[in-house]
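Note that this complex is displayed minus one protein chain, with the remaining chains in position.
On to chain A.
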Amino acid sequence: MPSAICVDNLGKKYTISHIRQDDSSLRELLSRGVARCGHRLLHPLSPAPAPARVSEEFWALQGVSFDIARGDRVGIIGRNGAGKSTLLKILSRITQPTTGSARVRGRVASLLEVGSGFHPELTGRENIFLNGAILGMSKGEIVKKFDEIVDFSEVETFLDTPVKRYSSGMYVRLAFAVAAHLEPEILIVDEVLAVGDAQFQKKCLGKMETVGSEGRTVLFVSHNMQAVRYLCNSAIVLREGKVACIDTPERAIDEYLRDGMVNEGGGDLAGRIAALPPDPAFRLVAIDLSQQGRGCDEVVENGQPLDLAIEYDVLQQTTGLRVYFDLCDEYGTILFRSFHDEQSDGIPVVHPGRYRSRATIPANLLGPSRYEIRVRASIFNVRACTSPEGVRIKLKVEQTGRYNKAYLGDTFRGKLAPTLSWENEAVTPLR
């Protein structure tokens, strides 16, 4: 298969100049020029002062190379600022690279924003034509597909209303409908599926899948790991402007999640632990989150168990010292509380020393959502040994588990997503 996109050593440099030396206003430019002339008049012999320009170079992309075969559906993942959008902008020719080159074979359509080029004063009908033309469709093509587009967008009643009177949902649906009916050989899509309601999102995913299965090349940036896993047959992980890995979606997502774990928070967490008010009987030493033996922070997968280890010093003999954590949803509602000694028969007496308590949150329990773990300790009926909030650890759970696997794009409802053992059987067939 010949390659559709061949990127070689691509780089993009931005120059960030600092506020006072910014020359983007003519006045600045002129006043600096005048100042220099003045200097020259007053001190004709001494060299003119060099303008104290404080500018910083920033490489949004550096040394990026990869090959994409025709018909491939490639997901591009990475944290915010990893260079994903810059890469798409270069490939869709909106901005020029600073170094390197890219060869693109076939007609490219890029969808970096839903509804770019929509004019609020124009009606839905007029905007279909305008937006279609802007995205690269010919008038004939638009006329041919007009009904299909209207159908897909579900706004036929409001076709002759200016889009400024549309609800945001209608606006987005119409915009995506136009874009979805492009027929380029290469489709470049930036995070645009994050719009619309769940049902429409599903429809969009379905449409993207069809585009892919028609043998067209798709480049797809997303933070939605589920969508990447579902739509793509390979994925590129970008990290700080460089390619971190190119692999199957599964492995690339793994790499991306691990990246998130290593990069953030470790020191911060230690800081939060150290900042706890001192207690005569208890001192928290460390909290360690890990999945499959790999330490993690914030981003976790729900397809694998999450191990929580709490290390602490007991400073004096205590009865009823309990180390525990709350699993909260993103609004702080406690979903459950779990104690280190919840299974003991009597109230244990703890002797001075260093202890480590471990708990495992099983796989297939957390939903694709945000949670917070709050680690605390208290002496039963006596006092709390940590601050009332304890040590808070934010979790962002990525869907990799069994739960609802076939129904991508469906909104996650509820707080937890345990997999229950459903048994389904046909009782009697309906005749």
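Quick note on the criterion: a contact is a pair of C-beta atoms (placed from the backbone, for glycine too) under 8 Å apart; a residue touches a chain by one contact, two chains touch by 3 or more; residues count from 1.
The working rule: contacts and distances are computed from a predicted model.
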| item | value |
| --- | --- |
| Complex member absent from the view - protein name from UniProt, among "tRNA 2-thiouridine synthesizing protein B", "ABC-type polar-amino-acid transporter", "Cytochrome ubiquinol oxidase subunit I" or "Transport permease protein" | "Transport permease protein" |
| Residue among A:Thr99, A:Ser290, A:Gln304 or A:Asn404 that touches the chain left out of view | A:Thr99 |
| Residue among A:Glu126, A:Glu183 or A:Asp254 that touches the chain left out of view | A:Glu126 |
| Hidden partner chain, residues of chain A it touches | 2, 14, 24-27, 29, 89-108, 110, 112-113, 116-117, 119, 121-122, 126, 129-130, 133-135, 138-139, 162, 185 |
